[in-house]
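Right, one structure below, let's go through it.
Every protein chain but one is kept in place in this view of the complex.
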Amino acid sequence: MNFASDNVGPAAPEIMAALSEANTAPHMPYGNDPFTARAEALVREVFEAPDASVHLVATGSAANALALATLTRPWDAIFCHADAHVELDECGAPEFYTSGAKLRRVPGENAKITPETLRTELDEITPGNVHSVQRGPVTLTQLTELGTAYSRLEIEALTSIAREAGLKVHLDGARIANAVAAANVSPAEMTWKAGVDVLSLGGTKNGCLGVEAVVFFDPQLAWEVALRRKRAGHLWSKSKFLGAQMAAYLENGLWLELAGKANARMAQLIDGLAAVPEAHIVAPPAGNLVFLDLPKSAHDRAFAKGAQYKLRTRGAPEPDDHLVRARIVCDWSKTEAEIDQLLSAWRRAA
Amino acid sequence: MNFASDNVGPAAPEIMAALSEANTAPHMPYGNDPFTARAEALVREVFEAPDASVHLVATGSAANALALATLTRPWDAIFCHADAHVELDECGAPEFYTSGAKLRRVPGENAKITPETLRTELDEITPGNVHSVQRGPVTLTQLTELGTAYSRLEIEALTSIAREAGLKVHLDGARIANAVAAANVSPAEMTWKAGVDVLSLGGTKNGCLGVEAVVFFDPQLAWEVALRRKRAGHLWSKSKFLGAQMAAYLENGLWLELAGKANARMAQLIDGLAAVPEAHIVAPPAGNLVFLDLPKSAHDRAFAKGAQYKLRTRGAPEPDDHLVRARIVCDWSKTEAEIDQLLSAWRRAA
Amino acid sequence: MNFASDNVGPAAPEIMAALSEANTAPHMPYGNDPFTARAEALVREVFEAPDASVHLVATGSAANALALATLTRPWDAIFCHADAHVELDECGAPEFYTSGAKLRRVPGENAKITPETLRTELDEITPGNVHSVQRGPVTLTQLTELGTAYSRLEIEALTSIAREAGLKVHLDGARIANAVAAANVSPAEMTWKAGVDVLSLGGTKNGCLGVEAVVFFDPQLAWEVALRRKRAGHLWSKSKFLGAQMAAYLENGLWLELAGKANARMAQLIDGLAAVPEAHIVAPPAGNLVFLDLPKSAHDRAFAKGAQYKLRTRGAPEPDDHLVRARIVCDWSKTEAEIDQLLSAWRRAA
Partner (left out) sequence: MNFASDNVGPAAPEIMAALSEANTAPHMPYGNDPFTARAEALVREVFEAPDASVHLVATGSAANALALATLTRPWDAIFCHADAHVELDECGAPEFYTSGAKLRRVPGENAKITPETLRTELDEITPGNVHSVQRGPVTLTQLTELGTAYSRLEIEALTSIAREAGLKVHLDGARIANAVAAANVSPAEMTWKAGVDVLSLGGTKNGCLGVEAVVFFDPQLAWEVALRRKRAGHLWSKSKFLGAQMAAYLENGLWLELAGKANARMAQLIDGLAAVPEAHIVAPPAGNLVFLDLPKSAHDRAFAKGAQYKLRTRGAPEPDDHLVRARIVCDWSKTEAEIDQLLSAWRRAA
């Protein structure tokens, strides 16, 4: 009954089995092992990107920071949504890894940058003005922080604006598995075919213990990324344990299968909300994450039943009958019964 | 007829004379000279701050960056006005000097932070949340980028909010001379008595060649500032040439005399605007800087007469009869006749 | 037959079992789980340091860099042995994490700093000279890069010099388990009781998948370390998988048992060397690592039998009968039979 995040769920059995298998295999350290090689090959295969350079790390913040640092000069502005994870939830990791670049907060409904808001922010920085930071990369998040998704066309619209301005595009794909599983779009179509240059491919939130891949579709900067990763302490000596996770994750479509399960539970939840009085969905969920407004009493009943999730209760406490916003996330392991229990707790009149 | 900035004016004769005098005096390098000592003593005297540590540098960006870096940890957010010089016009110097701190843009009318907007931004950062950058110092600008000024009470209101939150306050005083000259408030009352911890005291824009003082009213961090200044390449071997400027600048109230002249010319300009058709003042000028909206034709006549200043002409060209925004700055050397000429050019009907 | 490093060996069964157990346990992310709490408590218990702050990360470079960054100001020099891992093998991680501190290479036989060499290097930096970097922390490595160990008295001699100079001491304990297992000294006696302020406690090389603990015996900087870890992308959302490893590693003395096994195999190897013609030990091994000079023909026979280890063959190729230096490391999983095989290959006359 823990819906606080998708990172509260267990690792998938296939991932655990892969670790065990890797453990007894002979090993050459620092990425020179067959598991890492297999993981890299599978990323290239799944994304139809035979030339991509692939760099495994253990956390999403590391993946984003390495990707952005490689695309950004210290005097650049990175264009991100005002509520992006890189801006709000990484304690300044992009600033640290870029040696002091600036993040420029682009507004937009439903946690999505729009062509208009991106153009407006780009226009705020005149190229060639030595007094100002310069235009740097654009970074998008898929799924977004609100659980919405960019369509393929929306991504293309933004990347083409970036490209016209000579800028690179990064995609924070901590939950890209959920986006791909939900859309009728291939991994390639959602990324490099739509103009994305660099991807943070998440595994941790979707059934791994801790593994993400930084994917440069143009491999020209591969050596620089390798050096940056080492210098940041993110090159594992026993990298086979990262490789084994990522390889098992992508093998036979496991990543989409797991994401599909999480999405299905969210769909079940949304369906059931129709019967929950005063329930209000903040933004249409595209995958496994949603923000909801519900009466405080409904939350109280759910918590009493053992449910766990986060409330947004800024400022003074609300009277009992006011709506309170909550973030609900399903991981791959959630069951139909758990969703039913949650809905039932919300539904029952006070 | 150059009103583009106060840094287009000449150095004052007293400053030039001080350089000549210093040149033939015996010298010990790196700040161990009597001119630097005299400058430091005068800053302490003028600001009634006998314990303050004073650090001379040649540029305003250096002064601000050193001040902020000393107050800020790399994982902190600096709270500045959305249009502050440190945010828009220093090419990321604060980020460089702080090793990657974040600038948080606080909104506010007339380029001024208000208690409300400051509180709102502070509330966006929950202390003790490891995922977020932490609350760092507040930096104010006096005069502001729009030429307005904070009153002593307004400064106190902001610094007391900062103090309650355990935060330090920096004042970017590139034009503080103009603010002090215009107000019935002493230098001490506008700064440390109003709760300011660190001041960038500007000289360059007001009749010096290039000198600013970083003033820490609490001298505890003096040695750290000294090391940071050296490490940034801002410690002069022939520091007597910085010291001589700053000493002459503060001696016998020259700094306020020069600022008073610049302010008087701005007052003359504002008076004369009553007779300029369609002239619109964007924000009430407190010193020597103003933003004005005028018909494009008025600007054209002024430029034809040899006037120089900056227009804000973002986006597509305007039809001839539209208003166009301009920034007008008076330095200490501007004459009554020059102001009359400018007004006259603006006034004459097309 | 892979003696290239202790990181080529498998994780211990107890560690793998702990991961499986943790996987199905409920958890809250980012270190708020019972496994992380248990790991931290065990570090404190094993090191008799009830107040220590403990911070888990996945790699040794991350542990060292976080420890040193927290002890060092950007304008400091870190005193390390000329051949230290932090100087030669981390691609500048300490420089990155410290925002540009300098590493000062202290010479010394057998990869060990001596009181004389440390004093000489300290004397090279005059405190209070603004032109020079300032004195920062001293970092020692135990076991050293050559496989030797500092005695407790040797550590005390160095830490007391540091303390007199007002400097902190860090110990890179990537192989401290081997040092403790070999010596008649408790973990506390080898560290804080001998004057060490901060420890990088290694797990990865000694039977874990990837976990190290940064241990601050004085917990005053705990919050700063937490922020630095997050900002560097080293805070795991599923930190229970780090916690479970470290807890199992320290539980019931497993760490010393594993290290003892590795040390025993090295002792067997050293014994057997008496019978290997022309074998020369570069420095007396204190644990599980040694550098050896052997005839090239001996290496060739070993490689032909499938042995793996690293040769130091700088510069031009040697004639066949010359000695060539090799690094031999035993991990906990090596068997008596493997050592016998290696010795036998070396022994047999050409």
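Letters are used for the chains, namely A, B and C, taken in the order the chains are written, and counting of residues starts over at 1 for each.
Simple rule for what comes next: contacts are C-beta pairs under 8 Å (C-beta built on N, C-alpha and C of every residue); 3 or more make two chains touch, one makes a residue touch a chain.
Quick caveat, the model's predicted, so the values are computed rather than measured.
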Fill in: Chains on display which the left-out chain touches in the complete complex
A, B, C
Item to complete: Taking the full complex into account, find the residue in B:205, B:301 or B:334 that is in contact with the omitted chain.
Response: B:205
Practice prompt. Decide which residue listed in B:49, B:93 or B:330 touches the omitted chain of the complex.
Written response: B:93
Worksheet item: Where the complex has a chain not shown, which of B:19, B:82 or B:157 is the residue touching it?
Response: B:19
Worksheet item: Please identify, in ascending order, the residues of chain B that touch the omitted chain?
Response: 2, 4-5, 7-8, 10-11, 16, 19-20, 23-24, 26-29, 57-66, 90-93, 96-97, 204-205, 209-210, 227, 230-238, 241
Item to complete: Could you list which residues of chain A touch the chain missing from the display?
Response: 30, 73-75, 99-100, 130-131, 134, 224, 226-228, 230-231, 235
Worksheet entry | Hidden partner chain, residues of chain C it touches | 74-75, 88-92, 95-96, 98-103, 123, 130-133, 314-315
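What we mean here is this: only the chains that are shown with their structure count from here on.
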Worksheet item: So which chain ends up closest to the centre of the protein, judged by Cα positions averaged per chain?
Response: A
Discussion item. More than half overlap in residue numbers between the two sides of the chain A-chain B interface, or less? Answer same or different.
Written reply: same
Practice prompt. Find the geometric centre of each of chain A and chain C from their Cα atoms only, then give the gap between the two centres in Å, rounded to an integer.
Written response: 34
Worksheet item: So what's the Cα centroid distance for chain A and chain B, whole Å?
Response: 42
Item to complete: Two or more other chains in contact with one residue: find those residues in chain C.
Response: 227, 230-231, 235
